[in-house]
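Only a single protein chain was left out; the remaining protein chains are all shown in position.
Going in written order, the chains are labelled A, B and C, and every chain counts its residues from 1.
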């Protein structure tokens, strides 16, 4: 029998104008930091924003934004993502609170479907989705379940990262998703990533410097806004907001 | 019916003295670089070493060590891992060669079982296993399938990494694996990781500096051996070799 | 929303509503796909692990289907016992055997997302969290009887 939960997902996100997944294939390139700061930046610009953390094995957006783990979940014909600094936030962390959560692929898939089926996002201008590294269940599921998904690729300027990003791009091109472009994080001022983007035929959205003040600022929204990362993100956001998306 | 392939796995690794998985939970902390350089270091010390890359969605050990992708696989009552710089190497990369390989959890699990069932490692002093981030199928499978598995944890000095490592530790402690200890990569000279190790009751094995010459050295074994990373690894290896493991 | 009876106010508050909505929507999807004119009966299994409030779920199904062409459809609900099998040691056990040991906030987490059981339940024999939920996970449609 068909999975009934999948039927309701389009209804749950029907008032979400843009659905953007932050992806890389590679770990540790800054997906979580950028997903969180992109959401924060959009909210500062007056947009209505949701942030969904789908890195179930290592959820971290709440650490970046300083969202308390003991937040209680409101139920109302589903679950309503709590609001923090103007961001509607949803993460399994709100339920498991630091416990280890060793989920296999089929569990991840099941949990994503359940979460998308019961969460009522309401009207949003942007839903930002943080994803884990790899091209496994999380990515495959949002690609098949979220209509009109856009992907925003994050990388660092390293051969090791670019080889993996290149594999990811092969996949994204196969399934015909909207690739917004690539962000170079922890830039070293070289043109390695810009060149890569040109070769792959994707938009180079800009670079973000390594900011050693980030570590101290983690969990403190005001301090985060003062980092040079937030500054670069504002510039990048103006490009992203300007794009017209056809679904 | 029972999976026949699982029955043969103990036989396939029976002459492998130590089986060490490089793990973190977190991505981008240097698991792949360290797994590769640990294997290289052990080989330089005269040990017989195997290196198994289980990061199917983003295999990279071959890039670090400069192993050509067009190596042909030898069959002899199974498959024999080709030898490079004294390291017996196995990776799905040898079969897929840069293609995207989007595997879901059950596929990953199936592929790991198949690989372990058909690969004939022969006699090894050490089998080093590189793993992807997360605590999903790859990790759960090697924990259940490889008897006497030891884990070597890699982290960077960041709150974001340590929160995820801490979740991983919860899991490792549940399943009673042998935790060798933790390596601090891209150290900043702080005592954050040392303190963390003390709190968690695990061995702090040493720190590795950020070496900006690494990027240039990737793929070139001689250049890799000249990095300060290799130097730190030698010190750490002496500690690891000295440990008596009870299975 | 004024003047609704009290019981309905309560059922709006719980997330059982969202799951009931998914059932109704799925049945309407299946009708369209298979070109059914009427659906006489829908059999639904509710896995014990998720600890759904069955009365609330049934009331939600009724209220939601009321406004659709499913208002005459019979929704039969059966409970499904939850069973686990350890991938590490092969041991199998039932939810009922361990239910007592689960705290209230833990049950609440599993109620929302049954996979969170992997953060809470461990194999009674070997302690591993690496188990399969063999049956009784959550809500699913078992069968559907309709007229073309």
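The definition used in the following text is that a residue touches a chain if its C-beta (ideal position, glycine included) is under 8 Å from a C-beta of that chain, and two chains touch if they have at least 3 such contacts.
Just so you know, these numbers come straight off a predicted model, no measurement behind them.
Trainee: List the shown chains that the missing chain touches in the full complex.
Mentor: Taking every chain of the complex into account, the missing one touches A, B.
Trainee: List every residue of subunit A that touches the chain not included in the displayed model.
Mentor: Residue positions of subunit A that touch the missing chain: 140, 143-144, 171, 174-176.
Trainee: Taking the full complex into account, what residues of subunit B touch the chain not shown?
Mentor: Missing-chain contacts on subunit B: residues 1-8, 11, 73, 75-79, 92, 95-96, 99-104, 107-108, 110-111, 114-115, 117-118, 120.
Please note the rule applied: only the chains that are shown with their structure count from here on.
Trainee: Report the inter-centroid distance (CA atoms only) between subunit A and subunit C in whole Å.
Mentor: Those two chain centres are 29 Å apart.
Trainee: Determine the centre-to-centre distance between subunit B and subunit C, using the mean Cα coordinates as centres, and give it in whole Å.
Mentor: 41
Trainee: In subunit B, what residues contact two or more other chains?
Mentor: 140, 171, 174
Trainee: Identify all positions of subunit C at which a residue touches two or more other chains, and write them in rising order.
Mentor: Residue numbers touching two or more other chains: 129-130.
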